[in-house]
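I'd like to ask you about the structure that follows.
Of the protein chains in this complex, all but one are displayed in their positions.
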Amino acid sequence: MLASVAKVEAVEGKVARAVPPVIRLVLLALAAIGLITVFMTIEAHGNWDFILPFRGRKILAMVLVGYAIAASTVMFQTITNNRILTPSIMGFDALYMLIQTVVVFFLGAARLSQMNPRFQFGLEVLAMVGFSGTLYWWLFIRVERSVHLLVLVGIIFGVLFGSFTNLLQRMIDPTEFAVLQDAGFASFNSVNRTLLGISGLIIIAVSIVIWRMIHVLDALALGRELSITVGVEYRRTIMIVLALVTILVSVSTALVGPITFFGLLVAHLAYQTVGSHSHRYTIPAAGLFSVIFLVGGQMVLERVFSFNSSLSIMIDFLGGLLFIILVLRGGKK
Amino acid sequence: MIEITNVTKQYGGEAVVNDVSLTIEKGGITSLIGPNGAGKSTLLSMMSRLLRMDAGTIRVDGLDVTKTPSDVLARRLSILRQQNHFEARLTVRDLITFGRYPYSKGRPTIEDREHVERSLEYLDLVPLQHRFLDELSGGQRQRAFVAMVLCQDTDYVLLDEPLNNLDMRHSIGMMQQLRRIVEDFGKTVVIVLHDINFASWYSDRIIAMRDGRVVYHAGPDVVMTPQALFELYDVNVQVETICGKSVGVYYGDVNEMEVQQARSDRRRFATQVHGA
Partner (left out) sequence: MQVQSGQLSYRLGLATVGVIFLACISLVIGVYSFSFRDLISGQADVHSSMVLFVSRIPRTVAIVLVGASTSIAGMIMQMLVRNRFVSPSTAGTVESASLGILIITLLVPNASIPLKILFASLVALAGTGLFLLLLRSIPLRSPLIVPLVGIMLGGVISSVTSFFAYRYDLLQSLSIWTNGDFSRILRGRYELLWLSGALTLIAFIIADRFTVAGLGEAFTTNLGLNYGRVLAIGLTIVCIVIAVNVVTVGAIPFLGLIVPNVVSMMLGDNVKRTAPWVAVTGAGFLLACDIAGRTLRFPFEIPIGTVVGVVGSVVFLVLLLRGSARVG
């Protein structure tokens, strides 16, 4: 019996994908590290005392946020059993914008920029987590409805928040509006150090939980019925994953602003290139792709285009476009 | 054994399963038959905790299905339903390996691999094991799913219309495989079937449902009678005994068949008399 098992595995090894997933991950990691190094050292003109911490902070923000977006998107797609969706559409981005708009409307743009960053961060994260927690409880814990319904309801709330935001924005003076409009786009340029630290700790803690659940995520990918059949505690597990996704999205949005479609791009790239369906490989791959695109993109924007602040708009826009192309090409099965 | 007590399931005011109580003894193949909408699939789903019941309890070997942790149940009971779609591109082998998840939690051991090999062989899937599921035909995919469930190696195996996409040869193979695991390993198989003849040929007991209620719970000899089948299906079925098993012929109304037979007899007689 053991001999036949060994024989099968040898065949498997030959037949399987030419390059094993681990090697692919290593290659991606090397690319990411390479880009980071270039970013940190290019055109430094010897001002290491300033350059390293300044750029280092940007890099750290990009790595943390990139990983958070990648991991949350992959996990979200697994639990919704659908690869077209992204967690931020569930009203997080809209709620974030509403909070910014409310502050500017009632307190003025000046107040927004003067607000204690820790307070603002805490407020935003709490609001987003509180909102989604209520939603999940209402629609999933009390009575088990489908995850798709939950997502659609989240979106509708997003529209609701958007309506209020729009209303308030019309009444805001155009000079104040300029401040708001920047809030609608993520920026890695001026990330507060303390917040970076706090976010880093939160994201690392969440990652540890994800790592311990990595096999359950694989089982969840089979869909509700098969995963229950193989013994997954479906409702509880989905809740946990949703909570993790929520924390990741809220923290990254509060840290740098909304990035909606970027996660889709890196998730799909990961699925199509890493050569395995297992989350053990897809989450790190998506994370590495994020870092590559964010760091690379920021570098290109700074050196080639020299307009600094709109990395996220470009990334979102490109991410959205590329994602549509990927879906159209990869579909029709 | 599986004890079902006063189980009811309602959809929009209508009881799809209406106060059903029965006991399925350990061992053997029990078929669930009945017309469309009888509640068979619903009952099976509730037995396997995939669906919540509105009233009543179900116990499997004394374990309440709604209160027992899912992975404990997953080692006693496995179920395969009809629609199984997911986004991840898995190979046949990947899928079957998931059958060992309740035991290995994603880290397969040598013993797990042996179970996987055995399931592959049982369902004639060895040449297909590295193909992706979306590259297979409907029937091949069906066999892969059944292999996964068998790999889970549970005492109770519940299957919802597993013969749907299978041709004759594979349908027979599947039923013979189920008989083998019942006889060799003492498993209990509960299977929803559309074809009453497969039910009759291979089951030890038949549960017949209609309109949410159990009408018969007995051996094939009791259920496979014209009166019982008419009661269930509103169709005249002529029952013959072939190789010691009851087989129902229902392709045309029996009366109509007699009329056709009489007509062709008369024609033959007529040509004989008048000389072709």
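Going by the order they are written in, the chains are A and B; count residues from 1 in each one.
The rule is short, and it goes like this: a contact is a pair of C-beta atoms (placed from the backbone, for glycine too) under 8 Å apart; a residue touches a chain by one contact, two chains touch by 3 or more.
It should be emphasised that the depicted structure is a prediction, and the values quoted were computed from it without experimental measurement.
Between the chain not shown and the residues A:Ala31, A:Leu60 or A:Ile89, the one that touches is A:Ile89. Across A:Leu60, A:Ile155 or A:Ile214, the residue that sits in touch with the chain not pictured is A:Ile155.
Of the listed residues A:Val26, A:Leu126 or A:Leu167, the one in contact with the hidden chain in the full complex is A:Leu167. If you put the missing chain back, the residues of subunit A touching it would be 81-86, 89, 145-146, 148-149, 151-153, 155-157, 159-160, 162-164, 166-167, 169-170, 174, 177, 181, 184-185, 260-261, 310, 313-314, 316-317, 320-321, 323-324, 327-328, 330-333.
The rule is short, and it goes like this: only the chains that are shown with their structure count from here on.
Distance from the subunit A centre to the subunit B centre is 44 Å, each centre being the mean of its Cα atoms.
Contact residues on subunit B toward subunit A in their complex (touch as defined above): 48-50, 52, 69-75, 78-81, 84-90, 93-94, 98-99, 101-102, 105-107, 110, 113-114, 117, 130, 134, 149, 152. Considering their complex, residues 1-2, 4-5, 8, 12, 15-16, 77, 81-83, 144, 214-216, 218-219, 221-223, 225-226, 228-234, 277, 333 of subunit A touch subunit B.
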